[in-house]
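All protein chains but one are shown at their positions in the complex.
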Amino acid sequence: MSQTSRLASGGLVDRGRPLSFTFDGARYEGFAGDTLAAALLANGQRLVGRSFKYHRPRGILSAGPEEPNALVELRAGARREPNTKATTIELYDGLAADSQHRWPSLKGDLLAVNSLLSPFLPAGFYYKTFMWPASFWEKVYEPMIRRAAGLGRASGVSDPDHYEKATAHCDVLVIGSGPAGLMAALSAGRAGARVILCEEDFRLGGRCLAEDRRIGDSRASAWAETVERQLAAMPEVRIMRRTAVCGTYDGGAYLALERVNDHLPVPPAHEPRQRLWHIIARQSVLAAGGVERPLVFGGNDKPGVMLAASLRSYVNRFAVAPGQRAVVFANNDDARRTVADLRKAGVAVEALVDPRPDAAKPGDLRLIQGVVTSAKGGRSLEGVEILGGDGKAESIACDLLAMSGGWNPSIQLSNHLGGAPVWDETLAAFLAGPLPAGMQVVGTAAGSLSLADCLRNGGEAGAKAAEACGFTAAPEPVPSVERDSNAVSPLWRVKGSRGKAFVDFQNDVTTKDVELAEREGYRSVEHLKRYTTLGMATDQGRTANVNGLALMAELTRRSIPETGATRFRPPYAPIAIGALAGHHRGKDFRPTRLPPSHQWAEARGAVFVETGMWLRAQWYPLPGEKDWQTSVDREVKQVREAVGVCDVSTLGKIDVQGTDAGAFLDRLYCNTFSTLAVGKARYGLMLREDGLVMDDGTTSRLAQDRFFMTTTTANAAKVMQHMEFCHQVLWPELDVQMVSVSEQWAQFSIAGPRSRDVLQRIVDAPDAIANDAMPYLGVKDLTVLGGIRARLFRISFSGEMAYELSLPARYGDAAIRALMEAGREFGIIPYGTEALGVMRVEKGHVAGNELNGQTTAGDLGLGRMMSSKKDYIGRVMAGRPGLVDPDRPRFTGFKPVNKADRLRAGAHFIAQGAEATAKNDQGFMTSVAHSPILGHWIGLGLLAHATERMGEVVRACDPLRGGEVLVEVCDPVFYDPKGERLHG
Amino acid sequence: MAEAAAARSALEGLHRPGRHGKAEGAPGVTLAELQGIGLASVIVRKGKAAQASEAAKRSFGVDLPETPRRAEGKGIEFLWAGPGQWLALSRDGLSAGELEARLAPVFAGLASVAEQSDGRTVLRIAGPKARDVLAKGLPIDLHPRAFRPGDTALTVAALIGAQIWQVDEVPTYELAVFRGFALSFWHFLTESAAEYGWEIR
Partner (left out) sequence: MRIKCPYCGERGNEEFAYHGDATVKRPDGRIPAAGDDAAFQAWMDYVYLRDNPMGVHRELWYHASGCHAWLVVTRDVRNHAISAVEPVKP
């Protein structure tokens, strides 16, 4: 028989749309409009999980996101999601959920033995118990604890769905769509403001849906529907259902998670599962409502003990009567509503237990002035024990206990920027303290428990927010509502309770744990939290924090404000990592930048490497080559013997113009550019203001007032920012303009003894680049391939005669193909960044490994470049004693004494005979390469007093990878030391 | 001529006419890569703002915008690109380098001009869902009250630097991104548009 606990009529579920679902493999039926929790209760299923530590049977405590107990694994396979709250899962046809944290089954959980062991599992037990022997931690204790504890299981496979991020802007953000939120949205919307109304639930209305009340002439839920229709008709109002605002940030920024398709088994094609929103709002109205507090007494976690207002939700919204015989236990006037609603649903209410001496008798119902000391039962509630104010104890059989300890306003989002909450004695609750700029708090979130106040305050706040955005606004007229009474008298725990009285259900923290924390000195609220784990579970202590704090206050005989305040950090609700990543996962984790020859290189089978965001060809393997080194050795040899081409478009390129362009570059670089002749290139070295090397590159003079500057690939953006700083902040008087042209130009290095031969095949006027016409460091504008405007630089990084050909990026693909074609007869090959690196090590050129942010120009043997005739960035600080200390390690070369030895970058140099200690460290190897020309490994590095130690043998110690190699100190230029090959 | 045959877009091969993503109903947006766009940076020289503006007025009949706006002149548009900076745009199918060659004499001594036609890929997105698609990557407010035809902004889209401007109230937007990022940006755009359906005409 299905839906035994469903009421015959009423509620906001659609009885015409039955939905089938499974829980732990058993098939059930619910209705459209149900949550999973409502549907389980409708089917009489009240045991839904086991507790975290003691594996106690747990049911459904609440009807919303505060739920600590009813956590389930939703869906199966790759879409399995652990720790989802049954109270917020919108039922869909075919939903499959499993209880979690039980073994082997929910009903017969063997780990429930933990409950018997509980004297040995007090707060902080793992700090004390699993300490010795230390070696047991990793192999024994941790795996054991992990199996026994923890919550649901992750799917373990890649998430097949996609997620998105998006930004929305508005004048007024309204958070929560209860009576206050709806009135706020309506008032702001009518004024013409751009309003976003976010509701975590799949249905608008908040408590309007849960209470059997009237607003104006209609039922509260019908009123909410009417307002929703009005809002939907306003073009500037955006209603976002299933959207939880999770964080408040500076400047009116909010983070919200929209569960776009979590209510479907599989998202429709092309649609995301969830979308993470950045909402930028000029004003906000926090109308997030409140969370009812549980009462703390023995056995308050038994399935069947529920929060009273949540019970009203199940009765009124979902048309479910979760029991037959109920007792109501409350310290406030809301209890009358609970009694009335339960009775209307046909639940026999045995008694109202109210600790307040002045509690008024509710009609014909039996009132017991007293407390519930214990809830009895195994997997389900069977009865309660009551202690009257007169000292008389009695038992009442029941299967339902509605408890209410008063309300905690949901002020989390008001507190994310740090404003401490303020204790309100009358309400016995924390209210929002200093608010984030532009935020107002209304409704229950602001401590208003009367419906009339919620409606009025909401409308006023909406109008005020719209006015603050420049609109003329008036609060919506407040519909008439019945007066309500909301007096509350705190009851933080029941003295004389029997059995475990839970403060934090999800983390199994009891009153005894809090007492222990107090005895052991963990009395500050922060210590209490960390020691007992109170409030640290996935529900973030929504139902636990205030009770725990109040209990500690009582134990330490302090007031609640003296004891501390609950503080909140984002996110208000858990956010899946997938949602945080959005589009940026897999190949889109971050953007990829492709140089102009990429498609060509890809087709050629190149192996790529990421350098910054760029994807560059690392080497081009040929069929039959056994490893990368074979390919790289071939590429190097072929360049040195014939010719090769490499895409160097990734270099940063900056167009610098203006009458003071030369003067500006003089201040930017440590060497001089104002004297550079038009049509010439020069290597430049740039320091940071602290005197250390920042970047290097070649800069050419295209005209008297125009330079073309290049930076390393890695530093392109950093150098541009630095130049803008130098210009705008330091020397605004200079007439200089700079702009990045990095992507405008495809740039190819053509290197090797036959490079000119190749180029002359594609240059329209071959004579113009003859050796005499275009010597080393010459720069020329010319045309190639029948009229394409291009620029040729005669510069070399490889030590060979070499050119860099620069042409509009649209022709990059054509150019590499043309170069390969033209070079075929000369044996041209494409080479990648590895071969480029090997050749620069062979030539002793510094690169990223040497420009590591710790080296000076002097360290790198480039001290002579530092002009003494001008001011430039880093000039003064480069002269500090520590940076010109002759003991500083200096750049030099290394070769292995035994030519078969492999060198390792990162190895440290130790003098022979000295012990390999940090004290005896004399520097380290920065770069190594296998030189195919020399037939052995070579290295570059920094060594103390290197210039005086040529020929000395030192130890290159590599303790990290193990091993030690004897190396001879040598000149860093291993190949063509006189530089004759450059000149062709 | 040979030149035209050899040019290659960064989105070569991807830009095929047809309907993609959600197949039902009218497409949410149409996407297009604009071909034959000429671009150049124009940056005013120190103390020459007024003269540069006069030169633009004289040669192209346009006031150089001093706020983030797009101004249309004779055969050329100027998009504000920072204080004293513009991105000049021509839709005349100029050859590589030609826009700089045209502008340099106009602004000689008044502004520095640098060709950028090849440095950017320019895309157009138009249709009723254009704002929803762009909201998935652009942090700026494109609501008609905040961003109108003729407005432009330099910002970041899906972690990629971009300049956007609105063309009309359809709405139609055009975006320029660095050429090397074009493929990544295209992935973002098409993935974001898929739920509404997109079309290349």
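First chain written, first letter: the chains are A and B, and each begins at residue 1.
Please note the rule applied: contacts are C-beta pairs under 8 Å (C-beta built on N, C-alpha and C of every residue); 3 or more make two chains touch, one makes a residue touch a chain.
These numbers were taken from a predicted model, which means no experiment stands behind them.
J.: If you put the missing chain back into the full complex, which of the shown chains would it touch?
T.: The chain that is not shown is in contact with A, B.
J.: Which residue, A:T4, A:Q324 or A:Q728, contacts the hidden chain when the whole complex is considered?
T.: Counting the whole complex, the residue in contact with the absent chain is A:Q728.
J.: Pick from A:A437, A:A703, A:V897 or A:L960: which residue touches the chain that isn't shown?
T.: Answer from the full complex: A:A437 touches the omitted chain.
J.: In the full complex, which residues of chain B touch the absent chain?
T.: Looking at chain B, the ones touching the missing chain are residues 68, 81-83, 85, 139-140, 153-156, 161.
J.: Even though one chain is hidden, which residues of chain A still touch it in the full complex?
T.: Touch set of chain A with respect to the missing chain: 249-253, 278, 280, 417-418, 437, 667, 689-690, 717, 720-721, 724-725, 728-730, 732, 870-872, 875-877, 879.
By definition in this document, only the chains that are shown with their structure count from here on.
J.: Measuring centre to centre with CA averages, how many angstrom lie between chain A and chain B?
T.: 32
J.: Flag every residue of chain A that touches chain B in the complex, lowest number first.
T.: On the chain A side, the touching residues are 162, 164-169, 194, 269-272, 278, 280, 582-584, 587-588, 590-596, 599, 613-614, 655, 657-660, 706, 733-746, 785-789, 808-814.
J.: What does chain B use to touch chain A in their complex?
T.: Residues 1-3, 6-10, 12, 21-22, 41, 43-47, 85, 96-97, 111-112, 114-120, 135-141, 143, 145-146, 158-160, 178-181, 183-185, 187-188, 191-192, 194-195, 197.
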